[in-house]
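Got a structure for you, written out below as structure tokens; questions coming shortly.
Removed from the display is one protein chain of the complex; every other protein chain stays in position.
This part shows chain A:
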Amino acid sequence: MKELSLHILDIVQNSIEANAKNIYLEIRKDLQKGILYIIIKDDGKGMPKEILEEIKNPFFTSRTTRKVGLGVPLFYELIKNCGGEVKINSEVGKGTEIYAEVPFLCVDLPPMGNLSGTILGLIVTNPDIDFEIKIVKNGDEVNISTKEIKKSIDIPINSPEVISFLKEFLNENLGGW
């Protein structure tokens, strides 16, 4: 994948597949330390220990439609090859947390790419999931709570008007990524 935001989109798909109702996504760039942090937490069905042990294995999947599971292994290899670290904690019935930190000046790390498109796509196509999104770069912080948005509007979050608003808001605030 050519963009880090595509990997993030792919990893969040696992939370959606796990029937999460709440997903927390944090992307934090610490310019002083030169580290990019990516944290994804969900309240989905979680994984037992035996699946967790296999999650970095590309030839393992819990799905039945195909025999490979590439999302986490691709992300893990990418971060590891840049000298970063990925930690995955999961508990059955409680959810899963993925924590990654990586030096962002690594030449093998793809650019963040269209992060606003990734976030827009996630929010609009999953209207039943509450997303808490926190993007921090050099002290600047952007917070998005879809629960808060849904409470404040009388129309679905996937309506054309809301799509239009979110697109503008995300492009304006995350354009620099």
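Basically, contacts are C-beta pairs under 8 Å (C-beta built on N, C-alpha and C of every residue); 3 or more make two chains touch, one makes a residue touch a chain; residues count from 1.
To be clear about the criterion, contacts and distances are computed from a predicted model.
Of the names listed as "NADH-quinone oxidoreductase subunit K", "Sulfite reductase (NADPH)", "Multiple sugar transport system substrate-binding protein" or "(2Fe-2S) ferredoxin domain-containing protein", the one that matches the UniProt record for the absent chain is "(2Fe-2S) ferredoxin domain-containing protein".
Remark: the omitted chain is touched by one listed residue; of A:Leu4, A:Ile23 or A:Ile144 this is A:Ile144.
Counting the whole complex, the residues of chain A in touch with the unshown chain are 1, 6, 9-10, 13, 16-17, 63, 65-66, 69-71, 74, 114, 117-118, 120-121, 124-126, 140-145, 148-149, 152-155, 158-165, 167, 169, 173.
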